[in-house]
Each structure stands twice: as C-alpha cells, then as structure tokens.
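Note that one protein chain is taken out, while the other chains of the complex remain in position.
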Amino acid sequence: MPSEIRDPSLAPQGRARTAWARRQMPVLTDLAETVASKGTLRGVRVAVCAHVTTETAVLVAAMRAAGAEAVVCASNPLSTQDDVAAHLAVDLGLPVFAIRGEDAAQCARHVDRCLEELAAGAPAALRLIVDDGADLSAALHGPHRALLPSVAGATEETTTGLIRLRALLAEGLLGFPVVAVNDARTKRFFDNRHGTGQNTIDGVLRATNMLLAGSRVVVCGYGWCGRGIAARARGMGAQVTVCEVAPIPALEAVMDGFEVLPIEQAAARGDLFVTATGNRDVIRREHFPLMKDGAILANSGHFDLEIDVAALRGLAVARRPAREHVEEYELPNGRRVYLLAEGRLVGQAAAEASPAAVMDMSFANQLLAVDYLAARARGGRLAPGIYPVPPELDEEIARRKLAAMGVGIDRLTVEQERYLGSWQMPETVAV
Amino acid sequence: MPSEIRDPSLAPQGRARTAWARRQMPVLTDLAETVASKGTLRGVRVAVCAHVTTETAVLVAAMRAAGAEAVVCASNPLSTQDDVAAHLAVDLGLPVFAIRGEDAAQCARHVDRCLEELAAGAPAALRLIVDDGADLSAALHGPHRALLPSVAGATEETTTGLIRLRALLAEGLLGFPVVAVNDARTKRFFDNRHGTGQNTIDGVLRATNMLLAGSRVVVCGYGWCGRGIAARARGMGAQVTVCEVAPIPALEAVMDGFEVLPIEQAAARGDLFVTATGNRDVIRREHFPLMKDGAILANSGHFDLEIDVAALRGLAVARRPAREHVEEYELPNGRRVYLLAEGRLVGQAAAEASPAAVMDMSFANQLLAVDYLAARARGGRLAPGIYPVPPELDEEIARRKLAAMGVGIDRLTVEQERYLGSWQMPETVAV
Amino acid sequence: MPSEIRDPSLAPQGRARTAWARRQMPVLTDLAETVASKGTLRGVRVAVCAHVTTETAVLVAAMRAAGAEAVVCASNPLSTQDDVAAHLAVDLGLPVFAIRGEDAAQCARHVDRCLEELAAGAPAALRLIVDDGADLSAALHGPHRALLPSVAGATEETTTGLIRLRALLAEGLLGFPVVAVNDARTKRFFDNRHGTGQNTIDGVLRATNMLLAGSRVVVCGYGWCGRGIAARARGMGAQVTVCEVAPIPALEAVMDGFEVLPIEQAAARGDLFVTATGNRDVIRREHFPLMKDGAILANSGHFDLEIDVAALRGLAVARRPAREHVEEYELPNGRRVYLLAEGRLVGQAAAEASPAAVMDMSFANQLLAVDYLAARARGGRLAPGIYPVPPELDEEIARRKLAAMGVGIDRLTVEQERYLGSWQMPETVAV
Partner (left out) sequence: MPSEIRDPSLAPQGRARTAWARRQMPVLTDLAETVASKGTLRGVRVAVCAHVTTETAVLVAAMRAAGAEAVVCASNPLSTQDDVAAHLAVDLGLPVFAIRGEDAAQCARHVDRCLEELAAGAPAALRLIVDDGADLSAALHGPHRALLPSVAGATEETTTGLIRLRALLAEGLLGFPVVAVNDARTKRFFDNRHGTGQNTIDGVLRATNMLLAGSRVVVCGYGWCGRGIAARARGMGAQVTVCEVAPIPALEAVMDGFEVLPIEQAAARGDLFVTATGNRDVIRREHFPLMKDGAILANSGHFDLEIDVAALRGLAVARRPAREHVEEYELPNGRRVYLLAEGRLVGQAAAEASPAAVMDMSFANQLLAVDYLAARARGGRLAPGIYPVPPELDEEIARRKLAAMGVGIDRLTVEQERYLGSWQMPETVAV
C-alpha cells in the first residue's frame, strides 16, 4: 500500500468517528445505493483532493461501494484528521496521502503522488477528479499536463476553486469539463452558510474560549460563508461589523442590521476578525497596527492568504504560542494580536470542519456529479467548460433531505399549476 | 383634464406626504437629474399602472421632470391613496384614473382609459409601459391589441407580473421587450424582502392591533417576500411556521430555524396566516374549518386570490365587519376567522405600502429601465423578450444608495484584482 | 350625565372596537366573574385615571360588572380614543372626562372633575383609585387633600407613577396603601416589554412609514420597556444603540449584542431616537444640534419630558407639520429633526397603545389589586405603604393566561418537590 499517513494504528478511532458521521448523512448513503445499482462508476478511477474528515470518508466509501477506485490527498495540511486518513488507508485499503501539519513541500508532493496513483491502473480506465480548491485541476493544467487528456472531467467543491477554474476557462486553457458543485443550491445555501457558519464559531471557541457576547466581531466578506458567520456571531450575542467590496452585498448587510465599514475603520473596532472572501490580503500590513491590544484574527476562506500572515510576521517584534492554535504577535506599538490556526481555515484546523448533516448534501452533489460525468464521458459528449449540477438533481437532493428529516411540504394542485402557466387576467374576487 | 379621482381637494395633503417620501428617495431624485440632462425621455409617453402611493408620485414626477408625458392608473383598487391621486392630477396636471375602493369593473375601465390616453398624442411618439402585475401588458396583448405595435416596450415591477409575461413569451405571443425590474437585485433583495416584510407587519398591526409576541404566525411562501415577513414576525416575538411547495426554499426555511409544515397541518396552529406566493388558492376551502377560533388571514401577494376568498364566502354562515379592514366570517363549526383587507395586499390596503427608502431603489430601477428602453427603441434594436436590468445599472444603484446612507465600503487593490483573475497555485504561507 | 367627551355619536364604533379587544382578554373577563361572585366590589366607588383605550373599557366594564361604580379620566391627553370615551359614557352611563388633544389646563380640570365625582355618592362608600402615572394620587396629596382620608387605597400601573409615590413615601407623606401593579411580574415582564415594545414600533411606523431595516435606532433606557423596543427594532432590521445611566443594565445591553454609548455620542448616529427611561431631559438642548438632518424623535416614557421639547422649541428657527403626528423643527445649523406626537407616548398617540393580549394581564392585576384593597379595607388593616401584588395572584394570572393560550407546562413530581427542599448531598450517578 503506497499510502503516506501519520499512524495506521489510529484506524479504529477513525472508523468509529466516521460511523458517527455516516448516521447523519442519509441522503448520500441512499444515493450511493442508487448509483451502485446503475453501475456507472464501476472501474472508474477517482482522485479526491479534500479535507480528510469523517464526512469525506463517508463520500469516498460511497464511491467505492459504487465500484470506483479512489485515491485521496489533502486539500489543506491543517485539516487532515489523522485517524480518518488511517481508516481510509487501513480499513478501505486506499492510497491516501495526507498527514496533519505537513509542510507546503510535502503537501505539493502529495498532490503529485495522488495524480501518479490516478495515472496507474488500466490505460483505458475512465479517470475523474473530485477537487476542493482546484489543486488537482491546476496541477493537471501545469506540471501534470501529460495526464490531462486521460482525465474525463472534474468536480469542484469551493468558491475559490471555481474562481481559479473560471480564470483557466477565460484564458482558453481549460482541458476538461468541470461540474461546479459549489454552485449547487443544495451545496452553497447550506454548506457555505450553515456549515462554514457553524464551524467558524466552533473553531474560534475551541481555539480561544473567548466570550462572544458583547464582543465586536468583524466579518470580511458577505457571501454565503460570511452571512452564515455574521448571523451566528450575532446569535451568540456579538456586535457584528461587515466589510465588503461589492455594493449590493454591502447594502444587504446594512439592511440585515449589520454595521458596514471599510476594513480600515473596522480594524480599530474588532475584538475578533474573520475573513471569508475568496480573495487575498483582505487584512494586511496597514491594518494590524490599527488593532486593539488583544485582537484575534481568524480565517475561514480556502487559502491562508486572506490575512496577510507574511506581512504580520514581518511586522511583529516577537511571536510566541499562547494556546493551541493561537499564536501571539507582538507589534512595534506594543500591542499584541493573536492569529488562529496560522491563518488557515479555522473551522477545519481548530474544530472538525462542517457537520455531517450539511456535508450530506454537498457530497450527495459530488456523488451525483461524478456519476453524471462518468455517464456523459461514456457517451463522449462533454466539451471543456464549467457546468452546473443539473437543477433536477439539485432539487432531488433537497427533497430527499427533507424526507430524511421528516419535514413535509405542499404540492401544487392542478389549478395552481395551470395558474402559474397562464398570462390571462385572473378573475379576482368580486367585492 | 380627463382624470377620474376621488376628490381634487385632497391634493395639498398628497403633496405634503409626497414631499416626506421624496426626502427618503435620494437615489431616484439624483438619477432623475441625470436622465433629464440626457434628454432620452423627452416627449416619450409612459402609461404607469402602479400602487398610487407617495413613492409612485415621486417616480412619476421624476419621469415628468425628465420630459416624459405620464398617465397613471391603479394596480390595485384598495391601495390607492386618494390624496396622492389628487396631487398627481391637480398639481402635476396628469391624467389619473384611480379611486380607492373602486370595484373590479371600474378598475378594468380605468386600465382601458389609461391605454386610451397612452394612445393619444403624436402618432409617432415613443410609447412605454410601467407595469405592476402586468395588467397593462396583458390588456395590450388582449382587448387593446391594436395599440401593441405602437408601444416600444414595458417594465414589470412584480414577481406575479413576470410569471404572466413569461407565460406570454412561452406561448410565442409576447409583442415587445420587457425589462424585468422585479428581478434586479437592488429591487427584489430590498423591496420584496425588507419593503414587503415591513409593510406586511405594519398592515397587520394597523388592522388588528394584535400582539405578535407569543403568537403563531404561518407564512405561506418562502421567496423574498416570505423571508422578509418571516424574519420580522420572529423579530417581533412570534413563533413562525413556513409552508412551501419548492424543496430548496423549504429546506432553507428549516435551516433558518423555522418550523416547516404542509398548510393542512399548519392550518390548525396559526393565530395569523400570511400568504406571499404569487400563486392562487394557497389557503382554500378545506383549510378554513381546521383553523382555530379567532384566526386572522392576510395576504401580501399581488392578487387577492392567494386566500380563496370566494370559497370562504361560500362556506361562511355569517359575515360581518369587526374593525376597519377586518371582516369576521363565521364558519359552520361555530368558529370565526377574520379576513384582513378583503384578501388584498395587506400592507398596501391597511398600511402605506413599502417605505420610501426601499422604493427609492425599485423606482430608480424603473427610471433607468424606462430610460434604457427609450434609448434602445430609438436605435430600433430590441426584439420581444424579457430582459434583465443591466447589472452595471443595478450595481450603480446600490453604490449610490450606500453613498446616500453614508456607508463606505472597500475597493479591490491591484493585487487583489490580479489574484481573482488567476488560476495559478497561490504561494501560501510558509510555516 | 356629567361626562365631558368629544362626541357621543361615536359610541357604536367604540363599542365594536372594545368587543374586538375583549376577545383577547380572557383572563380579565374570567376573573371578573369570580370577583363579581364574591361581591367584594359591590358599591365601591373607583376613580380610574388611564389611557382611554378599548382595553381600559374592558377593565372598567369588568369592575362595573363586579358591582363597582366607576368614574374615568384620561392619563394622557393624546392617547384618548374618543369613540371609547363615548362608549363608556353612553353605553355604560359612566362619568367620563377625556377628550383627545385636550390642553394641559383642561386635562388638569378633568382630574379635578374625576375626583369630585369620586367624592359624590354615599359618604360611607369605600373609595379606591386606579392610577396610571400617579396623577390622581398626587392630586389627593395636594389640592384634593381633603378627600384623602375617605380613600381606602390606590393601585399604580406605571414605573413613573411608582417613582413619584415612593418619593411621597420617603417624605413620610403617603396617606394610603398603594398596590404596585406595575411591579407585578405578569405586568412588567409583558406589558412593559412586549406591549410597549410593540406599540412603540407600531406608533413610529404609523407616524412615519420609515424603513427600519438598515436604520440606526437609539434607545434611551434599558429597562423593561427599552429592552422590548430594542429587541424589536433589531428584529425589524435596525442597528440599535442603547443609552443608559445604570451600569448593570448597560452591561446587559452590551452582552445582548447592542452598542452602548453615552447620548452625546449616540446623538450623531441615530436615524430614530426613542426614550423610555421614566426620567426627564434625556435628550436635551445640547444634543439636538449634533443630530443628522432628518433625525426622528419619539418618546415611550410616561411623561412628555423625556425629550426636552421646550428646549427644542426654543432652539428651532422654524417649526411646521410634516405629516400627521410628525412635526418638523428646523435648527440653526440648517438641519431638520422630526418630533413625533409632540413628545408624548408614541404608541398611545400614533398607534393604539398596547395590544389587548398583554393588557389582559396588566388589567387582571388591576382588578385583583382593587379586589384585594377593597377586601382588606373592610377589615381595616392596611397601613399606608407600597405593597406588591401578592405573588400567588401574580402566578395565578400567568397560569390562567397559559391555559387560555392552550400552552401546557410541567408539574413537579413528589421526588422533585422533596429534592428542592433538601440540603443533603444528593447521591450522584455512580460511573
């Protein structure tokens, strides 16, 4: 077994925790049976770059149960749960390349190893990518370009990854079809908003045990993630300030009752800062000296570039650990700011990533997207491009989730269907 | 002057109230100057079918100041503010056909009169429609078809109207270009959510003075309007139940913390029911007998068909006024339910429609859409179809609104712009 | 009939609206039967100084049904509903002294008239006061002192009134027992918080139709009223700032997620200001010039002194009506601020005071307090002083309210009762 993991003896713990997650993922589990019975994934090789968490383990097991051969690497060096990596490698016998806390070089090498494993197997095998941040896809369009023609397509889980892939497409370089799983409504309305929303609060509390009530929380970015974070910070008693670059979301934040300020003004007010923008340098060199003594900095965006950590390091006169996942930076003005999880995704690094109940839907989308790419690839039809998850699959996932939660909804009557399809003046009520 | 209004002597009161609204509509007011200086609307004839409120008066005055000749009729017989109608007719000298409480026949005749006035004037004049519920547009595709070729296009303010126009388009019958003002983000994110959200609460309180805290409110429809109503009902202390037909919004409601039930189950729980779906018969014959004694029924959807008032009347053994805008229906089971505003838009009928501060954006979109249609029509280019408000106009409105509110936002740095356009692996922070 | 009211012909409207309120006051209505059957109030003369609203009419009718002879005057010249005054005078045949909008002199004269009527009747009759702001009580300790010995006690409905009565007590001047109805938990936890909370929002919306979403609302005072207002303003989408003089409530406001600022700093931020402190000059001369152009000022405290209206009038260079209940004040700096309802209770003046569903409990306390005073007075035992509503009556009201709402709660088991009465170390669970 070619895996590179921390410690195979952690497998039983990973197995138990994965079983806990699986109980909250009924939609994915049920769909896996449907896909297995169709046989679309039989013999397909899938390279999965993802946060190596219990939920990912449920997805990988589901694909494997449907006949796929999977290989796994980590989309983030700090989010890997070593017990889960061991479970996948030992119990499922998969090639896994993921060690919590690995450095950038090792991380890059693991991407290479993952693609090498993808390349192995029967030459004619159908090969697919499940990506989270577009690292595998970017490598296939860069150093691993030779492998690109043999890959039938990819799925992408994140806003950040789609920004990169759309840039590839805009330059005319994209070499395969990509399903934008992130943009599925049953993904971004839930995973981004409620999953990241909760795991960010959770990560901050585990790292700091700070009191949110009465604190001032600055949320940078009012996309789905930022909305989920801002709503929960308020729900825990914080005063929330939002920073934005786009006018319409900024105005939404105002009308949702939040204070909206440019980061330069917000910098002096925050007790806690959270970035969730998909951009870089959102909090940067000029902002750190404006902050209060004791300010706490966390990131929930995909890359560890949203807070300019390099600039913070350059600026600081001293730097020391304060608690697990908390590093103190002493600034020339004598104030201290605290960086959580090295500026990496705080909910993944300091907590356990998004709860299984939302990943159930995100990964149901992944499974159906992989199934869709495999089915289409056999017909040889999909041109390079970025494709949505088909809306009827998206709706079906929501329908199954509601059923699993025991929630009933209404159905349109025949008259209602007809009314919605008509342009004639309705006869309104005679007074 | 051909106007048909209640009482011209109300003009001074309408003028004063309109001045109050204008103060909160700085975006529309500023844009009116821009449009006037371009001269696009000079000599254009515009038929406006809308709620005859102070905000509409500000819009009509803005179009007139930009050179257009306007004629006005009411989109709803119960929302007309007679003092505003008088102000438009007397102070601005416009043809106005709107009398609060007019019956269906008179209402239809006023649509006819409005289109006849539109047809008047120079034969070659450019003619446009500003619609709210698609009544003018439907009439132009039905009894007034002869006039259709001379009309260069229309704008549509509502979800309901767009449903009708899309049905026309689907049947291949749509005869002119329509700008979907309702779908502009600066319209539906604000007017539908926050405007209707507030005016519904306001209308219910004025009609009933009921205590929302501790009451059970059932909101039918979790679109933008429903979301705004549900959030505010909760914010006033109510327990909120949501009814939906679409699985994804239903699941959003669940995760936003609301109880979701089919209307058949919700019927027995509600103290107050509010419909906001764009559909008909959402609460119907079989639901009334399930309700608690004292249940209150209100509608915030465009047409008075969302609650099946005809069925309620057929069912009731007695019917009597209880308060202004409140009618008691005694059911065969001895229970009494109370219908607000005859099932018409409760916020328009019992309160004053959406606040000027949101209509500022909706009507800025209307003004720019009319300007856009006029400019394009002179070039002779727009085919029949349904067009979005151009996104850059949409953003510009938000930008101006933020500026008017004194809210600053961030700008992208050069590095950030570049980063968002790149697919290369970013160099993340070396640990 | 000695009444002084606006127009007797309004009685039918007042009767209908009172019937609407009565439906939502089941606790008071039921208790009235109990009190009537005991006969404690038979022949008792009660002077009621209160907001002359439909809910007060239900209380007065209940006392009358229980055998009391009531006489009524208004606790506030702007809150009187003339149709209700007519209903009480015409349909119930009571002496009523209340005309909406009466000036201060007439208001004072009506207090005199009310006490003169109280003095009438059999010399030996038991006389009681039901007060709202302590105007009758203060008059009995001042100009009407001669009548004081014949009055067996009073009840007081408001925070403001109790402040005055406690000052009387502290000076050793209080001449009869007072039941502090305001302090009953079923009164202040509900009427002050939820009743005033809602009627303030309602009053502001009716007066202005302003958009609360995205506006900055400054609430002065974080007592029960202020909490209810602040929570609802937030629930409607506003950003809320709280001003306080007491450190513990101020800290509670901070931890509830509100911004807390001294009024001097808050003055420049607010779009809407609401006072609810029980104090005077909370917003005063030095604050007005700091305000934004367009700022709106409202009061929800008992007296029209919380905003220093006299100072505002002195300061303004011009003053003109803007809408009903809205007066524009132009300041020397060119900015305009808008005063609602002349600085009087905005929810009483511009809306309909607190909803019947909360007044049900407040007035159930009033009825039981009057019953208690009458019963004790017959025994000749109660010394001058300020007495709480007996806790078992307070609890009984809550218990009946829950039952009327169909809400069930738990009962203690025998073991639980025993446990709560024991100090012994419980045996905790063996691991």
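Observations
Per-chain numbering from 1; labels A, B and C assigned in written order.
Operating definition for what follows: a contact is a pair of C-beta atoms (placed from the backbone, for glycine too) under 8 Å apart; a residue touches a chain by one contact, two chains touch by 3 or more.
Since this is a predicted model, take the numbers as computed values, not measurements.
Only one of C:C49, C:A89 or C:L165 touches the absent chain when the whole complex is considered: C:L165.
The missing chain, though absent from the display, is touched by one residue of C:D82, C:D135 or C:D371; that residue is C:D135.
One chain is missing from the display, and on chain B it is touched by residues 213-214, 234, 237-239, 251, 254-259. For chain C, the residues touching the chain absent from view are 103-104, 134-135, 138-139, 141-142, 163-165, 167-168, 170-171, 173, 185-186, 189-190, 193-194, 243-248, 250-252, 254-255, 260-263, 265, 278-281, 303-305, 309-310, 342-343, 394-395, 398-399, 401-402, 405, 407-413, 415-416, 419-426, 428-431.
Taking the whole complex into account, chain A touches the unshown chain at residues 16-17, 19-21, 23-24, 194-195, 197-198, 201-202, 205-206, 209-214, 231-232, 234-237, 294, 321-323, 326, 351-352, 355-358, 405.
We take it that only the chains that are shown with their structure count from here on.
Chain A and chain B, compared by their mean Cα positions, are separated by 37 Å.
In terms of their C-alpha centroids, the spacing between chain A and chain C amounts to 53 Å. Each of the following residues of chain C touches two or more other chains: 213-214, 234, 237.
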